[in-house]
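For this view, one protein chain was removed and the others were kept in their places.
And then subunit A:
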Amino acid sequence: MTTSERPMIELVELTKTFPGQRKPAVDKLSMSIERGEIVVFVGPSGCGKTTSMELINRLIEPSSGHIIIDGEDVTNGDPDELRRRIGYVIQETGLLPHRTIAQNIGTVPKLLGWDKARISARVDELLGMVGMDPQVYRDRYPKELSGGQRQRVGVARAMAADPPVMLMDEPFGAIDPITRDRLQNEFLRLQAEIQKTIIFVTHDIDEAIKMGDRIAVLREQSHIAQFDTPEKILSEPADDYVADFIGAGASLKRLNLSRIRDVEMTTDTPTGLLSEETAALRQRLLESDWTAMLLLDEQRRPRRWVTIGDLRREGRSLDTVGLPAHAVVEGHSTLADALNELIESNGGVAVVVDAKGAYQGIVDLETIMVAVRAMREEHSAFYLAQKQQPEDAAR
């Protein structure tokens, strides 16, 4: 077996029974985690997800079972040494308040005996990676930073000695929603570069769906209810427990996973240019089976939705008739974005444009429903065949 095929983390019947308790807190947890993937442990409070994570770096010593990291059994041996090889991020950040940002980030390299120059260079590199200017921040103290900045430093500190494995315990849990969203996006972008093997604990299914390459939904005693990709978990929950945990909004959540470029846009909408003759436009609209057409400007950017009635009114600039074409989305937007736009739009459709703003096609409710059904793998072909022209697109 080559190194690239070998799983990065293997848990073999990992069990923890706390003294004085009859039932184990973690009961025979076995799983195999591939190199470079983010696996999210998600479950309600008390299901043992944090305990399971802390068994991996042996903050809690397992009662039985094995932890194998990169082919090496690390269940016994020096736990301090093990932990220096595993990045660790916690919700409270755990930055030492009496040490500067640079000293905090340099903690593990210093434990590993790196020389000062190397630590200093690494600190600057890491601060840059998490989007903080080393000149400004390296000599500050944690209390001089905002919550979001502290959590960035927490992530930088965990990556300091370039560990192949990182454990993250609700790292963005204590941060306001807007900053959390930004940190999640930044972290996903960073992960695309650094390709760490990450175990990420959260109780928030939406965060799990966003961050996870695979999600382990846990029930009491860390029993795995389902361990699969976010798409599979949303479309094929293994049982009622998983379905309940996903909650009522499973279909809506699924919309966050697909992008417009992945679905079939409607492209046969009649279009015209603002500069064209009204008569020619009218002719084109009548020949289509649509009740409205989309007018574009010279750069093919959507401007107005017009009906046949609008086009009959002679003597008015085309720029003022009909309804403005709001609700514009791009190919990389999610279906959730598109749904949001089309709900807010005048005509019940979201116009898709490219990066320059030029018209590509439209997405309507039908498109989205078809995509959702396709994800559920419920005879997607049937629904595509049934799809009807949105005759009331411009109403």
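Rule of thumb we're sticking to: contacts are C-beta pairs under 8 Å (C-beta built on N, C-alpha and C of every residue); 3 or more make two chains touch, one makes a residue touch a chain; residues count from 1.
In the analysis below, contacts and distances are computed from a predicted model.
Participant: Per UniProt, what's the omitted chain called: "RagB/SusD family nutrient uptake outer membrane protein", "Nitrogenase molybdenum-iron protein, alpha and beta chains", "NADH-quinone oxidoreductase subunit A" or "ABC transporter permease"?
Facilitator: The record for the missing subunit names the protein "ABC transporter permease".
Participant: Looking at A:6, A:83, A:182 or A:282, which residue reaches the missing chain?
Facilitator: Counting the whole complex, the residue in contact with the absent chain is A:83.
Participant: Using the definition of touch stated at the top, determine which of A:13, A:72, A:92 or A:162 touches the missing chain.
Facilitator: A:92
Participant: Given that one chain is not shown, which residue among A:12, A:68 or A:111 touches it?
Facilitator: A:111
Participant: Touching residues of subunit A against the unshown chain: what are they?
Facilitator: Missing-chain contacts on subunit A: residues 57, 59, 80-85, 88, 90-100, 107-108, 111, 141-143, 157, 167.
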